[in-house]
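Just passing along the structure, written as structure tokens.
One protein chain omitted, others in place.
Going in written order, the chains are labelled A and B, and every chain counts its residues from 1.
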Amino acid sequence: MAKVLMKGNEAIAEAAIRAGATGYFCYPITPQSEVAEYLVKRMPEIGGVFLQAESEVAVGNMLFGAAATGKRVFTSSSSPGISLMQEAISYIAGAQLPCVIINIVRGGPGLGGILPAQSDYFQATKGGGHGDYRTLVLAPSTVQEAVDLTMQAFYLADKYCNPVMIIGDGMIGQMMEAVEFPEKHTEPELPPKDWATTGAKGRPPNLIKSLFLDPLALEKNNLILDEKYEKMKKEEVRFELYNVKPRNKVLIISYGTIARICETVIDELEAEGYSVGLFRPITVFPFPEKALKKEAIRANIQTVLTVEMSTGQMLEDVERAIAGAKQVKFYGRTGGIVPGPDEVKEQIKKLVSKESSRKPPGKKKD
Amino acid sequence: MAEQSNAIFSRPESLTETVTHYCPGCTHGVIHRLIAEVLDELDLRERALGIAPVGCSVLAYNYINCDFLEAAHGRAPAFATGFKRLRPDMIVFTYQGDGDLASIGTNEIIHAANRGEKFTTIFINNAVYGMTGGQMAPTTMPGQVTTTCPMGRDVAQVGQPIRIVEMLSALVTPAYLERVAVHTPLHIIKAKRAIKKAFSYQKEGRCFSLVEVLSTCPTNWGKTPYEATEWLNDTMIPYYPLGCLKTPNDCGDE
Partner (left out) sequence: MPDVTIDKNHCKGCGLCVEVCPQGILSMSKELTVRGYFCAHVHDPSRCIGCRICAITCPDVAIEVHANGTVFNLFEY
């Protein structure tokens, strides 16, 4: 398949179509309105449903209804809109329905701003709605990866009968990059969706609900959900390492757009005699705890630095995973400001003494 | 009118000097001025609270010279209710677009009106979502092209545009409801009278008041400012008839 230059929002929309999505519900919100503006033309071409709702509260509940058909359905929005969907997401998780939710994150809280941010991490990974539930959360750092993860998200949603969320950010949504769509979208086998409420013909009526008045029944439902989340932790953890070498002095942990910027920082620092590795979670739920610990406790690592476009949210998962085995530092910018490589580089230089062995002492370059 | 030399028209005190971010020809600016003139004439500026929506007029607080709250999308009537109930002596008005009031905020405006909350809403109907780049709104006209109905609004798919003032007038609770427009000087003058009446009802603590103002959006209608006033006149007014649909006297409320 040829590479196509596409805006992130539109590439994500096309990826959903390629993954077999036939239902999309939306509400206008910057910086992701282009997903809707693309799909209003594209959905009819495949005989799918496109609808702009009166609010994101309605969108979330339309998603519940549409998911009950067993078809692949999704929505996209941005932070304030995603907040309005939290109740519906809790219901969808409680009723065990599959759907995909794209969050092109913008600065918050409140009306906040419209520039890129990563300040919805808690809401996405710890559950913004009520009750014991989780959503599987994937965090792309390029437009191509956003396409790949969006396609996988529909499979994962069906596999676990659970909402799956993609958290991009304003940068990934608005940026144009070359992307490639697979010739043919193939997926592992999935069981038929017998639970869909498609009419009680030749079978007893199906019921999709999250109400369990009997506490034992509700507990049973919670344990079923929990089992799924444990299974996700075993089977769905995804992460990527960059420049991870035995002589790394610092391990950066970062995801999404800012992880890409850290890769530039790492290349430049390597040339200046600082060895830094990057651990990039791709799933932020399930968080790659074991893999992170394994990389972080290596001998030469002096410091673990978490870099986020927030005031430190993934930081808490990093601290929990490393559990004191290494010193964890944080650097972040918020409000929609995307720190440049120099800024992050400066932080690292402060944290660590340069490797003197490889460079003759006199040759310092600042 | 500010008593300066022999000025017979000048910037009202309740309007700041800030140059607005609105597009050239956008009549949000006219409506802001009308509100400011009414605040001056009824001497309300220093006890007024404006509540700005999410949308093009989210920045109204930079232009209208009184205390302001900036509300979550569609929730201004709830903000206003909460504030007015605790400070009934203050003059509270919400300034909302059609994406804000007629879409995400329909629930809030209906129940505020039905409870008879004593604040004033200035509802701007320009048949499109402006700030987010021209998507279809509940008030978008049949056949009107927007970025989320590129083939023109298909009423068979998404229904007819919503007439907010008519919808609210079906509520039994007394209220003052009028629809005006600001696309010609004559209409602007009449619109000011309606806005003044709305604020006067609030000043008397009489009833809920809402003025729907048909307004232009040259940029997202794809028209010049003047063509936009013509389109409003020829296309919107036949569907959204102007006039007063309800006053507190209609319901025998003395």
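By definition in this document, contacts are C-beta pairs under 8 Å (C-beta built on N, C-alpha and C of every residue); 3 or more make two chains touch, one makes a residue touch a chain.
In this text the structure is predicted, and so the values were computed from the model without any measurement.
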Check: Relative to the complete complex, which of the depicted chains are touched by the chain excluded from display?
Finding: B
Checklist line | Full-complex contact with the absent chain, from B:Arg11, B:Arg47, B:His111 or B:Lys203 | finding: B:Arg11
Notebook entry, point to check: In the full complex, which residues of subunit B touch the absent chain?
Noted result: 5-11, 15, 19-20, 22-30, 33, 184-185, 188-189, 192, 218, 224-226, 229
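Heads up, the rule we're going with is that only the chains that are shown with their structure count from here on.
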Checklist line | Intercentroid distance (Cα basis), subunit B paired with subunit A, Å | finding: 39
Notebook entry, point to check: Which part of subunit A faces subunit B closely enough to touch in the complex?
Noted result: 26-30, 33, 36-37, 40-41, 51-52, 54-57, 80, 110-111
Check: Can you list the subunit B residues touching subunit A in their complex?
Finding: 54, 58, 70, 72-74, 99, 103-104, 106, 129, 131-133, 135-136, 138, 147-150, 158
